[in-house]
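Apart from one protein chain that is not included, each protein chain of the complex appears where it belongs.
The block that comes next holds subunit A.
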Amino acid sequence: MGLRGDAAIVGAAQYKPEKYATAPQMFHLEQVADLAAQALEDAGLKASDLDGLVINGPQFHEASVFVPAMAAEYLGIELNFAEVVDLGGCTPVGMVWRAAAAIEMGLCQAVLCVIPMRLAPFGPSEDPAWMARAMRFGGHSTAFGAPEAEFDLPYGHMGQNTGYAMIAQRYAAQYGYDQAAMAKICVDQRTNAQANPDAMFFGKPLTVEEVLGSKMVADPLHVLEIVMPVAGGAAVIVTSRELAAKTKHRPAFVKGFGERLSFKSPSYANDMTVTPVAAAAKRAFEMAGVKPQDMDAAQIYDCYTITVLLSLEDAGFCPKGEGMRFIKENDLTFKGNFPLNTHGGQLSFGQAGSAGGFSQVIEAYTQIAGRADARQLKRCDQVFVSGTGGVMSEQGALILQGG
């Protein structure tokens, strides 16, 4: 059951994260075309090779329906496979396995997976304040009849911070909590970012004391344990084995994947401390026929430190309840014994909306392809990647393997 492992990531493009205020503004269609051209060039493929597209539907600026058709027309390509993915931060992971599955089914040979997340230029009649209004309730719907509008917002439950904070508090009550261990996630990842000139926090090292001394947002989460939103966007090209053989670099084959959606609000989880990535990672490892200890690196979705802790435990890198000890006892840097988020993670790289998860996918590919420059791992053949959407609502896992 599952993938044979015959589809691979062969090229990527990623905008350097920038502050919204100073980043270039581009229409999303234009970003799609730009990222597609860059990713094809990176892979050594031609536009005429492309016959599949996986794109984000939500937050696509120029359309809310018929997004793939509009984007394909704009690109000037025809498609044998078109898909919209709506999984929040898990979208990139969800895109890659969908592309791989479509390729293995013989539907198509080369799929562009793309999420544009720079701002589009404001129209002459557009009010620039719209974004502030749209962001006011975070990922919470305010539509009449939406359960969260009716049962969460009146009490002040909204956005992501407080949901993750409540998961952390529950974890603390069940297993204990070591703030310094949580801070070490940020610090080790920041060390990685010092070897990544594209990272938002390149040139800005960090200490445990600085993390613990930063402003508390919602107990027990400090502001430095929370990702910084940035403008960006990214794309990868996934192709068949045959086409991968014609590309420039070592491909990263998609050997296993899993996906699990459990809820929208973690309040309704059976057990708030057991996250959906448990089921997703189990399926991914079984599909690939490998184990967590076989991985050369883990690129784990890190919107918050607590996300990393629970993902490490639930994906099987350490036993439940021992994540803090695991973090303290291991060197999580690219020079260490357990390389984690070798690009700096989103905590140090920046989070470009739902394209943020592409930073993990692309880092896994880059390490496998041997193209990670100053932070290149000595050996990198197999990498675990996770994605997380909502408040641990929906999670996915990929096992990538060098060809």
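Following the convention adopted for this analysis, a contact is a pair of C-beta atoms (placed from the backbone, for glycine too) under 8 Å apart; a residue touches a chain by one contact, two chains touch by 3 or more; residues count from 1.
The rule we apply is simple: contacts and distances are computed from a predicted model.
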Exercise. What is the protein name, per UniProt, of the chain that does not appear here: "Cell division ATP-binding protein FtsE", "ABC transporter permease", "Acyl dehydratase" or "DNA mismatch repair proteins mutS family domain-containing protein"?
Worked result: "Acyl dehydratase"
Seminar exercise, completed: Given A:G76, A:G106, A:P124 or A:P154, the residue that touches the chain left out of view is A:P154
Exercise. Given the contact definition stated above, which residue among A:A37, A:A180 or A:A218 touches the chain not shown here?
Worked result: A:A218
Seminar exercise, completed: Full-complex touch with the removed chain, picking from A:V85, A:A101 or A:I167, is A:I167
Exercise. Taking the full complex into account, what residues of subunit A touch the chain not shown?
Worked result: 136-137, 142, 144-145, 147, 149-159, 161-162, 165-170, 172-173, 215-219, 265, 267-268, 272
